[in-house]
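One protein chain omitted, others in place.
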Amino acid sequence: MILRDPVHGLVSFESAEQAIVPALLESTELQRLRRIRQLGLTSLAYPGADHTRFSHAIGAAHVMTRLLARLRSLHDDLPYWQRVTSERAREALSAALLHDLGHGPFSHLFEEAMPNGPHHETWTERIILDPGTEVHRILARDDPGLPQRVAELIRGRSSLTYLARAVSGTFDVDRCDYLLRDAHATGVSYGTFDLDWLIRSFRFGVESKPGAAPPLAIDGAKGLTAIESFILARLFMFQQVYFHKTSRASEWMVTQVFARVRDLLLDGTDVEAVPSAVRNIALHGDASLGEYLELDDVKLFGCLASWRAASDPVLRDFASRLCERKLFKTYELYAEQAEPNARLEAYATAKEVARAQGYDPDIYVGLDVSSDVPFDDTYEPLTVVFPDNTQRRPADVSFLLGRVRGQKLTRVRLIFVPELREHIVTALMR
Amino acid sequence: MILRDPVHGLVSFESAEQAIVPALLESTELQRLRRIRQLGLTSLAYPGADHTRFSHAIGAAHVMTRLLARLRSLHDDLPYWQRVTSERAREALSAALLHDLGHGPFSHLFEEAMPNGPHHETWTERIILDPGTEVHRILARDDPGLPQRVAELIRGRSSLTYLARAVSGTFDVDRCDYLLRDAHATGVSYGTFDLDWLIRSFRFGVESKPGAAPPLAIDGAKGLTAIESFILARLFMFQQVYFHKTSRASEWMVTQVFARVRDLLLDGTDVEAVPSAVRNIALHGDASLGEYLELDDVKLFGCLASWRAASDPVLRDFASRLCERKLFKTYELYAEQAEPNARLEAYATAKEVARAQGYDPDIYVGLDVSSDVPFDDTYEPLTVVFPDNTQRRPADVSFLLGRVRGQKLTRVRLIFVPELREHIVTALMR
Amino acid sequence: MILRDPVHGLVSFESAEQAIVPALLESTELQRLRRIRQLGLTSLAYPGADHTRFSHAIGAAHVMTRLLARLRSLHDDLPYWQRVTSERAREALSAALLHDLGHGPFSHLFEEAMPNGPHHETWTERIILDPGTEVHRILARDDPGLPQRVAELIRGRSSLTYLARAVSGTFDVDRCDYLLRDAHATGVSYGTFDLDWLIRSFRFGVESKPGAAPPLAIDGAKGLTAIESFILARLFMFQQVYFHKTSRASEWMVTQVFARVRDLLLDGTDVEAVPSAVRNIALHGDASLGEYLELDDVKLFGCLASWRAASDPVLRDFASRLCERKLFKTYELYAEQAEPNARLEAYATAKEVARAQGYDPDIYVGLDVSSDVPFDDTYEPLTVVFPDNTQRRPADVSFLLGRVRGQKLTRVRLIFVPELREHIVTALMR
Partner (left out) sequence: MILRDPVHGLVSFESAEQAIVPALLESTELQRLRRIRQLGLTSLAYPGADHTRFSHAIGAAHVMTRLLARLRSLHDDLPYWQRVTSERAREALSAALLHDLGHGPFSHLFEEAMPNGPHHETWTERIILDPGTEVHRILARDDPGLPQRVAELIRGRSSLTYLARAVSGTFDVDRCDYLLRDAHATGVSYGTFDLDWLIRSFRFGVESKPGAAPPLAIDGAKGLTAIESFILARLFMFQQVYFHKTSRASEWMVTQVFARVRDLLLDGTDVEAVPSAVRNIALHGDASLGEYLELDDVKLFGCLASWRAASDPVLRDFASRLCERKLFKTYELYAEQAEPNARLEAYATAKEVARAQGYDPDIYVGLDVSSDVPFDDTYEPLTVVFPDNTQRRPADVSFLLGRVRGQKLTRVRLIFVPELREHIVTALMR
């Protein structure tokens, strides 16, 4: 199987060990990802961001083929049981391809909107382990233990530390693909990094205890720039895309919608056109796998369209605004305004304004805090290995990483119904 | 309004005359294009091709801003009434933005599937002229004649020949944007041409009769390569994307589905879940504007999903295969095999095989002929104007255009149900 | 050895069989290519075109590593003696790296200017075979037969047909690199093609006689577009860059300069500051290898600078004009003007004008005809191999190649001293 990908160019899965990829791609569970946009509602802010999790899954598997080739060019010094065998390659490729299988509609947004339901990682695992799914059957066809091992690997568990980190770590194949893909689709060129160079920068580090497989490490000063550039690309994507005001505002609105639906259902009020998965998660915290797999972006847009005529006025109002793209507005708080106390004061002010104007402040005003630690080496103690075999922590030898390590990026915004904009801005300027 | 576009980078509509663009973008009729993929089912072949007509509409308007700037840098020699006034710029921008407004689900595919209904151009015109649409109200707000003039311009009618050609001609803003956008989304780098250079290559030609506005012309030998490259980019996109076997096969299947639905309805058989626009077009050749605007990709995918359980077995079978991506296969006929008689023979052979294997040959086998004339200068007599003011036809001075002018590219394929593949290939090889 | 290349990104020669590349790169004969611009005087027209044959040599070797990897992924079906062994890989890499070693200053221009001297291919062979060169010593270090085999391969002779074609054929590594590199440096984006896809498109064809190694062939319809795109990229580069009027005019001037130097020397007139290689080639048709290797762009620019004060007035005039970039002008003849008789008439007219204005027409007016056959499959009978193992000629299955096969692109221009421009244009318009 060869295909053309807008991010990676020529993508091929032609060898025997790669045959699992085209096989899995035909499964209905993977095909479902064609109906789930990678970036949820971000296309409201970036008109090009209509790409789906399906193309991302292929891209992640492609990055894995390249990473495996790099590791194999280096693994001759490892004992045989620590090398990348065909069997392990098949596991790694499957894990890369399937790692996002459990995502709900609008990607991350669904689990934020329904916080009492299972996380997407749980759904991924269920799909892989459930003997009723096509994905499971394809994996288990030649090797009944494969579903279990793939699920473990996706959780970041493997006797081969380096493989676990390649699936789930600071520089995993998931991030490698989604950063490039999101940058390509949004046109945010800052989000690009040099994948060739990054992959060439990996080497085996020193095992933590005798007999253990070595971790992934960075190859000398040459590799350092590759990871700096990766970390910064990620930071830029957070700033420009993932934390974009329009995305955040619309996502907040969707969260409010689902909170409302849940409250209504828990109150015993009937809501029209609620998919059974949503109903069951709202009421019981879980749903059947079949119900869950029915959900996708199309289905949820359908719900929103129906709810424009809901009997509940709040649900009706939010659904209408979302469908007609009359989105809530934001006001960003900077520097001293964004300090914990100051932001609460600003929030209180905005709510007061809402009340004075006749809007329920708990429904029509929100405080949105988004944050990320761009480079955190607490959990994955990466090292840079120099030609003389000395090892150092990246933050000790990188100007940039030394300055951002462990630092938290925070964006603080008020979100409110557009009708309140001038009132709130005026009140805050006082 | 400024935004980031993956194809053009920074896109801005900030001047007074450009204010019509952000205003129109908010209309529900334009927002509907967010739910219509630019390339129909092509994402089945190119996983990145999920971009929508909404982003294309913005792109076409952006190309128009650039083209207008070029024309204005040149129009000082024209009499005042032939220049690009603000009023005309507003018309041109609106026409660029709205030219595809009437597209149905899966873009061109819908009108091929329902050939007795109005064409998308007719729907575009209805949307613009119907006083009930938001688009109409926004256009007419300051200038009641604007809807009519925009509709005329989209049809390629204007007293300013050069403006008419910019909206609808060999190098119109529609093509300029979609070639680049489709190339970007599919990753087919061959489809790229140099837009900056193309726009710089335009100049005014010599008017055809006294008093008439001059046509668009090409500026000397420097401009020639820009148009060669454009024509070839288009040819490559046809070969690689628009005529891709997987797209053609799936589109043929969709066409079969709608033909079947229509036949059933005309026979008086009831079909489940048929949108009223489809029903009315099938039965009466037309539908109301409101019905038509209900249609989009989401809606049609919903129909296909419902028809997996249709009572008609053919409808059920095709819908299931489409939903599960069990697509029909193709066999391309080359050179002497593709000659008119030979292709009909091959088609007959394939049908015979189908019959022998128990498949209805009229339903399960098709002959698909796709063709395009990459460079046809019959209708738009373009000229290249040289520094000494001599004019020549592009095909007379271009090595490439001289060789492809008026030539027809044709791809001929048999399309058939996968179960017949080996039988048909064997029969044809005999 | 890993390095960063502006065209190919990460370039690495790290395996044992690749170690010959960094070794050869240190030789003075290869380092000399740092002082020879790839495109001669083209930077007069394209300010970015300052790249050298040194970077091109590395690029060609890099493309060879990729091509070898592709061939190896396919050669399991070949008998052992036809496969790409390490020994053959070393030969192929050396040939790719060294194929241009014999180029003189201003690349191709030098041999055009001194047509009675040896061609650059001869110089390449001499450098490789001469035991006194560093290149020879490095090649012969481990394998005394290597210099001879590398020289053979560069001449396109090898028992492995496919390897011979990879070094010298329609799609050889030389062209693959220089097209991309020249496009990158000039900014002529039309000159780009998809190298990944091209390399993936190669497969082994059917051997011409029993026991012979198979030729390179194209893999089905998927490969066809890659070669179309390559052929067109090459055509565009010829049109836009290699046949650019400013390059042609300045190259013609340099040719006149060297013809003059040769005439003076043959007449027994002394010319100042003539490098011994130039003197000996002019007088005797050859020079010693040591003399030849002294020549590079820097040296020739030095000569031109000196000749601004030459005693011969013609030499003085041309050298001054070249140094001060007061280049000759061109007038392109199109269509019927370019027909053999018409062009001679135009040339005669221009010469007459020169005479009337007091300029020696044989010195100050030239007729420049540049031509190329973009796709000629006479000498290398390429085939496209389809999935059903049928073979066809590219021109039979490609719309474009069918139309340009064997066709000659010709550009015809008058070249003349700037002072004559208006007179000549007026005379020709009559």
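Read from first to last, the chains carry the letters A, B and C; within each, the first residue is number 1.
Rule of thumb we're sticking to: a contact is a pair of C-beta atoms (placed from the backbone, for glycine too) under 8 Å apart; a residue touches a chain by one contact, two chains touch by 3 or more.
Every value quoted in this text rests on a predicted model; they were computed, and no experiment measured them.
When the full complex is taken into account, the listed residue touching the unshown chain is B:W197, out of B:F106, B:W123, B:F171 or B:W197. Within the set A:Q31, A:Q148, A:T225 or A:Q357, the residue that contacts the chain not displayed is A:T225.
In the full complex, the hidden chain is touched by subunit C at residues 3-7, 9, 26, 28, 31, 34-35, 37, 43, 45-48, 50-52, 54-55, 58, 184-189, 298, 301-302, 324-325. Considering the complete assembly, subunit A touches the hidden chain via residues 189-190, 192-194, 221, 225, 228-229, 232, 235-236, 239-240, 332, 334-335, 374, 386, 388, 392, 396-397, 399-400, 403-404, 407, 409, 425, 429. If you put the missing chain back, the residues of subunit B touching it would be 2, 4, 9-10, 12, 194, 196-197, 200, 222.
Going forward, only the chains that are shown with their structure count from here on.
Measuring from the averaged C-alpha position of subunit B to that of subunit C gives a distance of 42 Å. Contacts with at least two other chains are made by residues 189 of subunit B.
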